[in-house]
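Handing you a structure now.
The complex appears here without one of its protein chains, the remainder shown in place.
Moving on to chain A:
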Amino acid sequence: MPPPNTPEEGVVATNTSSILALRPSMSRDGGGDGGGGGGGGPSSAAAVDLRLLEYEDAVDENLICPICRVALVGPVITNCDHVFCHRCLVQAHALNPVCPVDRLPLKLVSETRPAPKIVQNQLDNLNVRCPNHARGCHLVVARSLVENHVTRYCDKTMVPCPHPSCEHTVVRNDVGKGCLHYDVQCEYCEGNMLKADLEIHQDQKCPNRKKDCELCSAEFVRNKQEEHMKECPEVEVSCKYAPFGCTQQMSRKMAEGHGEKCDYRVVGPVGEQLAELRSELTALQEKDRMKDRRIKFLENRGYTLPASNATEAISDISLPESSTNADMAPYESRDQYFLSLFETMESKVERLSSALAEVEGRHSMMLINETLQIKDQLTEIRSTLGVLGMHVRWLMNFRLQERGRVGAGSPAMPGSLAGNQQGTSDPNLPRRLSDTMREHPPRL
């Protein structure tokens, strides 16, 4: 380790990265820096207490806090290499200022630091259940995203009631329904409760919420009756060939068997084709009607049509029409008029497409010019970076060597020089640095 206050201190990579690593954890866990944890509970920490989450899969033992026994939240590591949630350690430390694991005296400020980024990343990636699980949100999401989900997107998050004078909260999903904080009676158990709680009560809590199906005798939740009816094997359904004439009604579980024997099944494929044809026919009829309208419009020159239909038609042909009103005479028949109309349109389209091609060409040229420049700059930056890297390595090496021989007083300095000799440097090969480097310092 280099002694403190050497110029390289700021350059040594491990130092800076661990300081950086602490920033995100701090903001998330609410004052989670090893240096004393200023501030009690920022608003972000209040939204979701990560320590109370339920994890979808078993969590690796190494990621578990030895105090709270769940996955670490805002992990800090002590100088004796034990990892705890920041808040757990602070609480334990307040009672007894030692490391909870080995009981060695521990200074919270100077002898702990945030755990390495890789640990934080692993924790961030753990899958957790939405804390609104009990209210019906079954989302499973990475732990780093759960707060965002809960505060912004989860339908089951409790938010203030939209009614200005009401102080209750309501699940986000029901905000649009107005204030639901009035008493109602559950129709199944006759218990009284707020309207806002009725649905959950009937889905999960009501003692009479379950009911046996009268048809199939399976138990289902009353509130979900409609869903059960869609799959109940005993409900009467009509044959799937009913559109082709089968009039039989039978229970759902029989329908399958009947379908294979139904007299109308041979008609089935034909019927499907028929249906296809029928829909095509409708489309064609629709088109036909459109055409009829246009023809009528043209015959009447648009004057007698109701406005709503006319606007669309006029916009299509308004350009030529404005000019043709006056010189209609040259055209001998309507056919000729249409022909000319068509020609005008065609030339217009041609002009447009050529313009488009031109624009496209210009655009791609511009793009190429721009990227070429950027590419050049990039190469330049890359080479500068390489040179810088070499300088830094050389300087660090130089320092280390220098420190190694403090007191020895020898000016001879093993180590590498800047430039392409870097790769072949041999620490045992003494070389006089002062000549080259001091007189021609690297241009940074």
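One rule holds for everything that comes next: contacts are C-beta pairs under 8 Å (C-beta built on N, C-alpha and C of every residue); 3 or more make two chains touch, one makes a residue touch a chain; residues count from 1.
Heads up, the rule we're going with is that contacts and distances are computed from a predicted model.
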| item | value |
| --- | --- |
| Undisplayed chain, where the name is taken from the UniProt record, one of "Ras-related protein Rab-17", "UBC core domain-containing protein", "EKC/KEOPS complex subunit TPRKB" or "Cytoplasmic tRNA 2-thiolation protein 1" | "UBC core domain-containing protein" |
| Contacting the left-out chain in the complete assembly, out of A:C68, A:V175 or A:L298 | A:C68 |
| Absent-chain contact - pick from A:L52, A:V159, A:V266 or A:M290 | A:L52 |
| Contacts of chain A with the absent chain, listed as residue ranges | 49, 51-52, 66-70, 87-88, 91-92, 95-96, 98, 100-101, 103 |
